[in-house]
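As you look at this complex, bear in mind that one protein chain is not there, while each of the others sits in place.
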Amino acid sequence: MSFTPRPSKTAPDTAIYDRRESGVRTYSRSLPRQFDKAEGVWLHDVNGGRYLDFLSGCSSLNYGHNHPVLKQALLDYIGADGIAHGLDLHTSAKQSFLEALEEVILAPRGLDYRAMFTGPTGTNAVEAAIKLARKVTGRELVVAFTNGFHGMTLGALACTGNAGKRSGAGVPLSHVAHEPFDGYYGPDVDTAALLDQRLSDPSSGLDAPAAILVETVQGEGGLNAASPEWLRAIAAIARKHGALLIVDDIQAGCGRTGGFFSFEGLGFTPDIVTLAKSLSGMGLPFALTLFRPELDIWSPGEHNGTFRGNNHAFVTAAASLRHFWADDGFQDRIARLGNLLEQRLEQMAEEHGLSTRGRGMMRGIDVGSGETASAITQACFEKGLIIETSGSHDEIVKVLAPLVIDEALLGAGLDILEQSISTELAPAASLSAAA
Amino acid sequence: MSFTPRPSKTAPDTAIYDRRESGVRTYSRSLPRQFDKAEGVWLHDVNGGRYLDFLSGCSSLNYGHNHPVLKQALLDYIGADGIAHGLDLHTSAKQSFLEALEEVILAPRGLDYRAMFTGPTGTNAVEAAIKLARKVTGRELVVAFTNGFHGMTLGALACTGNAGKRSGAGVPLSHVAHEPFDGYYGPDVDTAALLDQRLSDPSSGLDAPAAILVETVQGEGGLNAASPEWLRAIAAIARKHGALLIVDDIQAGCGRTGGFFSFEGLGFTPDIVTLAKSLSGMGLPFALTLFRPELDIWSPGEHNGTFRGNNHAFVTAAASLRHFWADDGFQDRIARLGNLLEQRLEQMAEEHGLSTRGRGMMRGIDVGSGETASAITQACFEKGLIIETSGSHDEIVKVLAPLVIDEALLGAGLDILEQSISTELAPAASLSAAA
Amino acid sequence: MSFTPRPSKTAPDTAIYDRRESGVRTYSRSLPRQFDKAEGVWLHDVNGGRYLDFLSGCSSLNYGHNHPVLKQALLDYIGADGIAHGLDLHTSAKQSFLEALEEVILAPRGLDYRAMFTGPTGTNAVEAAIKLARKVTGRELVVAFTNGFHGMTLGALACTGNAGKRSGAGVPLSHVAHEPFDGYYGPDVDTAALLDQRLSDPSSGLDAPAAILVETVQGEGGLNAASPEWLRAIAAIARKHGALLIVDDIQAGCGRTGGFFSFEGLGFTPDIVTLAKSLSGMGLPFALTLFRPELDIWSPGEHNGTFRGNNHAFVTAAASLRHFWADDGFQDRIARLGNLLEQRLEQMAEEHGLSTRGRGMMRGIDVGSGETASAITQACFEKGLIIETSGSHDEIVKVLAPLVIDEALLGAGLDILEQSISTELAPAASLSAAA
Partner (left out) sequence: MSFTPRPSKTAPDTAIYDRRESGVRTYSRSLPRQFDKAEGVWLHDVNGGRYLDFLSGCSSLNYGHNHPVLKQALLDYIGADGIAHGLDLHTSAKQSFLEALEEVILAPRGLDYRAMFTGPTGTNAVEAAIKLARKVTGRELVVAFTNGFHGMTLGALACTGNAGKRSGAGVPLSHVAHEPFDGYYGPDVDTAALLDQRLSDPSSGLDAPAAILVETVQGEGGLNAASPEWLRAIAAIARKHGALLIVDDIQAGCGRTGGFFSFEGLGFTPDIVTLAKSLSGMGLPFALTLFRPELDIWSPGEHNGTFRGNNHAFVTAAASLRHFWADDGFQDRIARLGNLLEQRLEQMAEEHGLSTRGRGMMRGIDVGSGETASAITQACFEKGLIIETSGSHDEIVKVLAPLVIDEALLGAGLDILEQSISTELAPAASLSAAA
């Protein structure tokens, strides 16, 4: 996998989309190609273009596109008339997944969670998590964080910080308080202490919460990585105030930040965890809400959904867990790649007086403005690299390379990024040098 | 496809589910088998049992399990490394789906809709629909109906009538008024007129709504079929009061009630339509919100979601549209099957002094109580027929047979139902005769 | 008190109001005089005009203006430096009021209520009532009725039907369902039965309510008088479904409909009652929430307010209770006046093909439109009679004469009303006769 990107030069005809697809679409605007096939780290368009994928379906394709092991497992399953849709019936595919989850993921980590198969989208998993926390505690408020992103349905959207997304609701988004994330007020302000102060004060106006909902690394919010200390403090605050700690691991989990869960080794255990994106291993819709068995007070069917058992996804998910997580090899690989990524981004940042963000293979570089970031990603795209932005003002260029990438190709992609940054930041630099 | 059911007698070991799956699961309680494979109208369990499927994934499998045409299309696509996950990028699979939607469905029906690919669950499609209606009208209230079912995320759950589901929310469900559905107050009360009276009265306390959200036949709510007159009245009321009419066609659409859309030929056109369940044709997660182009005022990305373009589902959905809906054959078939179903259910109802509900191939029989209905469906299961209940008290035995079933097998399944009803209702009858 | 009205012909200078008073004011628009003094049934303006008052401060002056007994009691109290403001301290004035309430009102009627002194406005009393019902039941929904009016603060406003008032909120008004009042759907529809049906149906979407909040005669909503049967049914429904019955007696109580409470003799006892308006007897701000002692689960100070003990109002209220309600004389008088009023209004209605509304001395006549009603009340005003409108479209001319009026003056006022109706309705009549 060491050949080079080969971008197409022409955008395809988009008449059918213009006629029939809602203007709500986004990625097709900044990446105006029609894609067709994909394997590993590569996306192919209909004009023969080949793109190195540093977006990875927003971290839904941590194992790359159509990984041969997963693909074969799925082909075999479909070929044998495996059940595709089984509501929440017991199926062999579900059994296999649960066994893999238990054996490969939970047991080795000493975690005792029950799995709830929600509708197969992250937002459904979050809705289930906060419903459960409200049900268990009898409280209504959820504490979420600045720059948090948790989904688009009303319950999850209320927990999401982004004003553009929030304005779509058309009704006020209630029952959620957004508190400052780690570092939000700068390195000297301990925002966990601020939160504790307000929760401890009966006149603060901050009601006792059902849950504290946190991403350990904020994906859409700008790759802000919380420190282990802060996260432990948040976990302690949740416990102290009778709230459940929910880690939304939809983007940061499944290896993106190093371990299978983003909170591994940080010294705390969430009460509830949400997973989606790379969980199926192949980009199929799949979401999961995990929680401590004592919290499993749902009545049968109290929260349901037609597609809550996506058997195709069970198959690929089970295969991915057994293939990648049965030993430490993959985790070590992510660590190596993550170090390389960190080093390269730090170098770029230093050169241009910028700063980096993130953890593991979930890192980005703050280029100062959304305009600059967009110029850089466009320049990358013209060189065959698909890469996107995040953050309050889309000012963070984020690297979400597949975790299966080899070091050479990771380096090659980062070379493209480096050149693009230099090109886009140079004019300003020379201008200011000239001034 | 004329062999007979062959139920297993023993339930499989459920230890892994007891240990690892949330108690929120339901169908595995009333159908305690582990299923493995499925084709057409048949579900197979791991002990060699064979079940006739009159549940069809709650109408998600209108074309049966693993239909060979759809299955082959999907195998080919995966085999050729077709993109599995593409966010909302333009892909060949999406193009094919949109073209099939336009050519086979919209154009022949004179419908001009834009398609919004929401997260691939019905509840996400409903959330998008009501968000859009609120955004377009600048109003907040949604009028939904008694016994309506629209999903489990907070926005859709607020529109759902079921108290058991609603209680899961843990917060009050706001911004929705639940009005009486057609026939709710008996055949003599025109509930559309009641609604119009209140909306026309500036002191009724019923605020001007953003949308009226209706199922033409209520799936979970008990197979209540609204009359065309009532639906036209509701459409007129929406228009009169500046609200958008949303038809939630997630369960009743895709052929279940006769046409592709459940509202075809009824003399009105919704502003917004939601689809999911059988849309992919093969039970894959897929959902769609359709709306008049003038309503497409979304900002790019204002409502998004990781799995909003499920390319595998695009492939099977496009194949299903072209295979089943290119001419009138399938629709004629549904009409024939629906007549047979109606006739048989009416006969059973008459014999036992019961009543029937529904339209097309979405029909049921009211057996008076949830206990009786449960006894009947259990008796059916022991004879190899999978069939379930719906309604306020689960008192409706509902027949959601695959639309691809042949008449002989439909008859065979209904024979099992008839026997089970006779057995379960007989004791009460003889007891009352004896008294 | 048998002299005649003597309206002023000129409106006074309003510059100070135009400069300094908010445009939210209303009555000064339709009654453009500056008033100065008042006694009994008469209002005097600064230009020497004299007006017969059939508005009575919207039923806040049931005993007329400045009744000599109450006035003297207040003068004595103030003259002796009686405490004016005592928060919720025990004061002699409060003791006297509570004793009068117990002896004159509660004991003779066999009612066992505790009194909560809320902030001295009706809306505060309603807020306290619904807070308490929510606290006692642990539920959130309040069932209120079409055309109900309960106040302007957010909790009470949510219970109010009027769209113009509701739109002032600026936020959605939640946690309240507005159900059809008695007769709302015409004489043949039993709206209590409709409510019971929905509350009994677990899929109706109508959540189990904390309270049902009802006016026995809707003041602002158009003088709709509920039948005793309907009210008893509502009381039974509340009990059946575990909700508290709140009677908002702010406008209909204190004698307006006959007894001290509007629900006397109707065969049910509310759990909670709100009083305000004529409670002080002299138009002073005063409000009260009464409830069964078992419901008194408030923590000290859980609901408070600076003016929650208006000692001046305690004094006049106690005096009014002892003066008017110690025996049956006043009640008999209201009955006689009410009969006269009913007779005269029926006569006017018959003559013009109109209909009447109301009960006791709280009656009105539906003149078909707000324009007509306004023309009639303007014509009355020009003849020296102050009278106003209510109803969804302000189409009801309402007679809220002081209860202390003598029959001659009541008759004189009704003569003015009758002439005004004839004059205003005649042109239309002759026009249609000519056509």
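Per-chain numbering from 1; labels A, B and C assigned in written order.
Basically, a contact is a pair of C-beta atoms (placed from the backbone, for glycine too) under 8 Å apart; a residue touches a chain by one contact, two chains touch by 3 or more.
Keep in mind that this is a model prediction, so the values were computed, not measured.
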| Residue of C:Arg239, C:His303, C:Arg322 or C:His393 in touch with the missing chain, whole complex considered | C:His303
| Touching residue (missing chain; options C:Gly79, C:Gly110, C:Gly186 or C:Gly353) | C:Gly79
| request: Tell me where the left-out chain touches chain B, residue by residue. | output: 171-172
| note | Absent-chain interface residues of chain A come out as 140-141, 144-148, 160-164, 166, 172-178, 180, 184-185, 189, 194, 197-198, 201-208, 221-222, 391-393
| query | If the missing chain were put back, which residues of chain C would it touch? | reply | 12, 14, 16-17, 19-29, 31-39, 43, 46, 55, 57-58, 60-61, 65-66, 71, 74-75, 78-92, 94-95, 98-99, 101-102, 106, 113-117, 119-124, 127-128, 130-131, 133-135, 140, 151-156, 158, 164-165, 167-171, 174-175, 210, 250, 276-277, 282-285, 289, 291, 296-307, 310, 312
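Definition applied: only the chains that are shown with their structure count from here on.
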| message | Counting only Cα atoms for the centres, state how far chain A is from chain C in Å. | response | 59
| task | Report the inter-chain centroid distance for chain A and chain B in whole angstrom, where each centroid is the mean of the CA atoms. | result | 31
| said: Report the inter-centroid distance (CA atoms only) between chain B and chain C in whole Å. | reply: 50
| query | Touching two or more other chains, which residues of chain B qualify? | reply | 140, 164, 174-175
